[in-house]
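Yeah, one chain of the complex is gone here, protein chain that is, but the others are all in their spots.
Chain lettering (A and B) follows the sequence in which the chains are written, and residue indices restart at 1 in each chain.
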Amino acid sequence: MYVLLLAVLIGPLLKPIGIPIKISEGTQSAYDVIDSLEPGSKVVFGFDYSPGNAAEMEPQAIAILKHLLSKDVKVIGISFQAQGPMLAVKAFEAAGWTEKEYGTDYVNLGYRAGGQGAVAAFASDVPGTFNTDYQGKSVSSFPIMQGVKTAADVDMIITIAPGTPGPEDYVRQVYSTYKTPLVCGVPAVAITQVAPYVQAQQIKGILGGLPGAAEYELLMNQPGKAVAAMDAQSLAHLLIVALIILRNAANIFSKPSPKSQTTASAGSSAGRDV
Amino acid sequence: MTVIALVMILDFFIGDSTALDWINDTAVITRSWGIVISAFAMGLGAINLLRRHSRSIVRRDDNAFYSFLLVASMLVMIVLGVASGTESPGYDFMFSNILSPASSTMYASIAFYIVTAAYRSFSARNLEGWLLLITAVIVMLGKAPIGSVISDFFPVASNWIESVPNTAGMRAIMMGAALGVISSAVKMFLGLDKSYLGQR
Partner (left out) sequence: MSLNFGTWVAGLITIAIMSLVWKENPFYRSAEHLYVGVSAGHAVVMAYNNIKDMAFQPLAAGQFVWIIPIILGILLYARYTKQAWLARYPVSVIVGIGTGVAVRGAIHGDFTQQVAATMKVGSANEILLLVFVVMSLSYFFFSREFQGPISIIPKAGRLVLMVAFGAAFGTTVMGRMALLIGRIQFVLGDWLGILR
């Protein structure tokens, strides 16, 4: 079974099939909202993912950062996840931001502990919560931070957040009070959980998992790792569906047992990574 | 606890009233203190690990070698990070070549168990089970590019499932959880729940 899975995943990576990718509504909304930013706008970018889910989240972060670079906006990087600042450095570099001026065009403010409390603290007092950048330099020395006091003073908040704190915490602590437009990148596992916020327009656009990253790369006309992975993703889904059908075909054609058990033991939880 | 929580809640409802500015200022400074205290709390996990694994090393039990690896790597990371900073080549090496791949692979391994479970356990025996599995199949095919190649039904159905029944179900759970948070908070304010202090 494991060999079959590996074959299904490795095959399309070695020899791409080229299955066409359709752009979903959520990704298109996220792209349109970010595309509407004026040059010089200030965007807070939350690097709230860890290496454990970087395979899904990093392509999203890089694709969006490339878009922001092309729009000539200013990016304030923050993180409420301990490994976030190190991943932010990598993402900024991969997206080409190191060619811009640090402190004027972009900045990496590092990590703050405390989960939802820290998000609330950031929303009400940005320079007080992030009083230094991730290297310990005072934020008052950075031109990009001039005029930024609360979450209301930035034009948009984009967070790539799989766990805690996640999009829900930004909605509760930032959007509820300051109405700053929110765009989120979430892992596939969290798409269903943030759907109510998207429907209520508390989140303006959403990238869901690796397909979301692939769609964004296509919208940017810069296909990367996410697009390359889509064939393998498709075949993996087909494999799982085939196995589920095989397993249940036996149920359909077999006699019902006297004590019928309960629903499918789904195995995976709907919980998200921390 | 109650006083601090009430200040946090009241801060939300204060508009531009200058007479009540002190609530806002208190809330802002208290939240900042919370970050510092939470940072101190992060050290508790490391201390627990040190205590547990140091005992293992001193006793030279079966896991002594692994405990030594754990303690040594933790101390090296701490010394490098505090002395040279997170930008130093050594720290970056350990983060990028040990922590990152290990963390990624831990999560990635779950995919193998999903395949096994799909064949052995994902079996529907009643209406709810069938509904769950059929929905899962539609969403899996709808979210991947292959779905639209097989039929336009899958992406359309998947979008509808996500935006209507899924949103409805998750919204109901979310609203119930919100009411639960409020009732738990009220119990804590009234002193009926002291579990956070380690008391029953």
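Throughout what follows, a residue touches a chain if its C-beta (ideal position, glycine included) is under 8 Å from a C-beta of that chain, and two chains touch if they have at least 3 such contacts.
Nothing here was measured: the structure is a model prediction, and the numbers come from that model.
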Determine and list the subunit B residues touching the chain excluded from the picture. 1-9, 12, 29-47, 49, 65-67, 69-78, 81-82, 86, 91, 93-112, 114, 118, 127-128, 131-140, 143-144, 160-179, 181-182, 185, 188, 196-198
List every residue of subunit A that touches the chain not included in the displayed model. 2, 5-6, 9-10, 13-14, 52-56, 82-83, 85, 110-117, 120, 131-132, 134, 136, 168-169, 171-173, 175-177, 187-193, 196, 199-202, 208-211, 225, 228-229, 232-233, 236-237, 240, 263, 266, 268-270
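One rule holds for everything that comes next: only the chains that are shown with their structure count from here on.
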Rounded Å distance between subunit A and subunit B, as computed from the means of their C-alpha atoms: 15
Could you pull out which subunit B residues touch subunit A in their complex? 8, 11-12, 24, 27-28, 31-32, 34-35, 38-39, 41-42, 85-87, 92, 95-96, 99-101, 103-104, 106-108, 110-126, 128-129, 132-133, 136-137, 140-141, 143-149, 155, 159, 162-163, 166-167, 170-171, 174
Within the complex, which stretch of subunit A touches subunit B? 1-2, 4-5, 19-22, 24-25, 50-55, 82-83, 85-86, 90, 112-115, 117-118, 120-121, 124-125, 128-129, 134-135, 177, 188, 191-193, 195-196, 199, 208-209, 211, 230-231, 233-241, 243-248, 251, 256, 260-268, 273
